[in-house]
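Omission of a single protein chain aside, the complex is shown with its protein chains in their original locations.
Then we have chain A:
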Amino acid sequence: MSEHIGRRRFLGYVLAAPTLVTAAELSLAPASAAVPSAEITELLDLNDLMTVAALPTSGLISVAVNADGTVSFALPRAEVGQGITTSSAMLIAEELSVPLSRVRITLADARPELLFNQLTGGSNTTIATYTPIRVAAAIARSRLLQAAAGVLGAAPGDLTLAAGVVTDRSGRGVDIGALAQRAASAQTGQVAVELTPRESFTVIGRPTNRIDALEAVTGRKKFAMDLAVPGALPTMVCRPPTINGKVGSVANLAEVRAMAGVTDVVTIATGVAVRAQTFGQCIDAVRALRVTWRAGTAEGKSDASVLRELELAEIPLGLRPPTPVVEGKFTFHFRSNGAVEPNCAIADVRADRAEIWSALKSPIVAQETIAARLGLPVGRVTVHVAEGGGSFGRKLFFDAALEAAEVSQRIGKPVKLMWHRADDFRQGRAHPMATSRVRIAYLGDAVLSYTQRHTSVATDLGHGLGEIITAFAAQLPVGDIGFAETFFQLSQNMPYEFGLNSRLLSEVDKGFNTGSMRNVYSPDVACARELMVDQLAARRGRDPYQMRRAYLRDDRAKAVLEKVAQVGNWGRAMPAGMAQGIAFHAEYKSVSAALVEIDCRPETVNRPIRDGVAGPRVTRVVFAVDVGLAVNPRGLEAQMMGGIMDGIALALTSGLHLRDGYFLESSWDNYFYTRQWNTPPDLKIIVMPSTSENPGGAGELGVAASVAAVACAYGRATGVMPTTFPINHATLSFVPKPTVPPIPASPIDGATAAR
């Protein structure tokens, strides 16, 4: 590991290679698990656990300096839009003193030797890679200086490395490309190195544009479905009309096999797969299939029946104390974590080997599972991690990769498999439906206790993170509890001094395809908490901002809350039907606060929107964030922006309706994620000055405070605390598409319809 050997001195490696390759172990010193306390996340949170988990098993990550003067690094994480290729390049540019444009970041194939340490989740990437990447780059820098000393005939101390060129006192320079071979090592050896102190940073902390932006805006950026793998023809699956239904029989296989463009039709575990020259012909073939289906895993279930299951599983809040209390119960409906890029993967399976291309956040688990399914040794399955078109938790799983492998093996040909949008909503993973009950007991000015009981349809954590938690759960001061409960405990945090704090999760019903959605439990848990904080303030006649501020436990927390109140002009007069809301959330070693203004006046709520939901308009958001140390403030701002849009969607418009064992939603005009007409025209994100030597997590952070602030604002604008989310769930704002055939026909009005 990059062992800390004194102030800013770390151990890394120079590797035997024809060009300069330096490395460090992908792990950091663990936070030591100390005595149990009421607030476990102060000792150890999910990110510590993920970092600890990596310790005994981690492999090396390496930085290579190439003869053309570029520097390459294969990041063992998935880039799905969160900007980690850019922030990783910045770390290298900082320590190696090369221009950012010379740093080439690729995504590493699945590397089984990294075991737990190739999982992109828990907003952990920057936390876990911040030191190792810099150590490897710093060793490269010192090797280059030594090599240049030989070339220039000067002592390394008389040389400077800047902008990729080593210069001596007389001004003679040599490019690092010309030194790469000379700086290479014939043997692998350990090297101690000092890292640049924070006060000398010139790249880290500077707002930086994404390194892949040009590729993206010119259409050159390649996602999985854009890759040209020879022979990999478009493939789609005809899926059941209810969740996880199974194929009974197919009446017209021969007929569909003979359709224009179709090359193969084959029954697989999840449906009937069709391979054709174009996806358009796959769509036609899927629609033509006449399949008899068997029951699924949620047969006959509806929102109402699942709500009853949840109610039966609720852990009681306990005896009501003799003091005054505020109590609330909230319902959060199923939500989709689907990205605009649907589930998709390319697979080329041969008799003795397989190759997979997909955006995967847990590629090792994918590799192992696919190998087992195909009956191949793990070493014969190569898994390439493609750039992902969004994830929001969805790409922790590899549903499409597993299907693609199965189809390719069955038909003996490469396939490019993609889910239709309707499949993605109806059979794709969802954030589970949940209820949250909260009780706050108080007496006079003192808050005595905070109790929260979260009851949820089971979240599938079987993507690797679960294994990490299971492996370490026994060592944690939380007793013998399952990994979902452990995850819940470790990801939640009580930011307020509310006396005795108790939170528990109970889960029911494993019949749904679920997964962690961005920020996992927190959007729901925090929304319920913050609404009840507003209730408490109202009951005691206190201002929601002032009361939060009074009870927040630490200074960083107070600072972000004060910031949004001040910049957002908390308490300013607003017309009837409009209001402000304020909320706080801490997670991933970061703190955040949101101030939201909402317009709930009828003329706004009922403004006409074609094939969409108008609803209340969030007119303004002020958001403050402190991640300890912000590597790239511009990227951090982007992540907060995305979290805010998610929060608006979760509070107001985005939900799945379950009826008769299937979700009614099948398109983006049914599932109402935030659109331009819901976007706040006024948005201000404040990145607080760094308060730490180390970065906290950011990718998911923005959601919880945002959804909570929108809910609080809505409650204050309408005078009624919302208790069901999204708030418009009771109204079905679209006509559901049929389930047989499972996907809609392709329209023909693309050139003529209104834009």
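Keep in mind that, in the parts below, a residue touches a chain if its C-beta (ideal position, glycine included) is under 8 Å from a C-beta of that chain, and two chains touch if they have at least 3 such contacts; residues count from 1.
The criterion applied here is as follows: contacts and distances are computed from a predicted model.
A.B. asks: Between "ABC transporter ATP-binding protein", "Transmembrane protein", "Isoquinoline 1-oxidoreductase subunit alpha" or "Lactate utilization protein B", choose the name on the UniProt record of the chain that's been left out.
C.D. replies: For the chain missing from the view, the UniProt record says "Isoquinoline 1-oxidoreductase subunit alpha".
A.B. asks: Where the complex has a chain not shown, which of A:Ser62, A:Gln82 or A:Thr451 is the residue touching it?
C.D. replies: A:Gln82
A.B. asks: Which residue, A:Ala228, A:Ala254, A:Ala304 or A:Ala730, contacts the hidden chain when the whole complex is considered?
C.D. replies: Selected residue, touching the omitted chain: A:Ala228.
A.B. asks: Which residue among A:Asp68, A:Asp555, A:Glu603 or A:Asp749 touches the omitted chain?
C.D. replies: A:Asp749
A.B. asks: Determine which one of A:Leu152, A:Val407 or A:Ala638 touches the chain that has been left out.
C.D. replies: A:Ala638
A.B. asks: Could you list which residues of chain A touch the chain missing from the display?
C.D. replies: Missing-chain contacts on chain A: residues 80-83, 209-210, 212-223, 225-226, 228, 234, 260-261, 277-281, 283-284, 338-342, 387-392, 418, 420-421, 611-612, 634, 638, 641-646, 667-669, 673-677, 679-681, 683, 743-744, 746-751, 753, 755.
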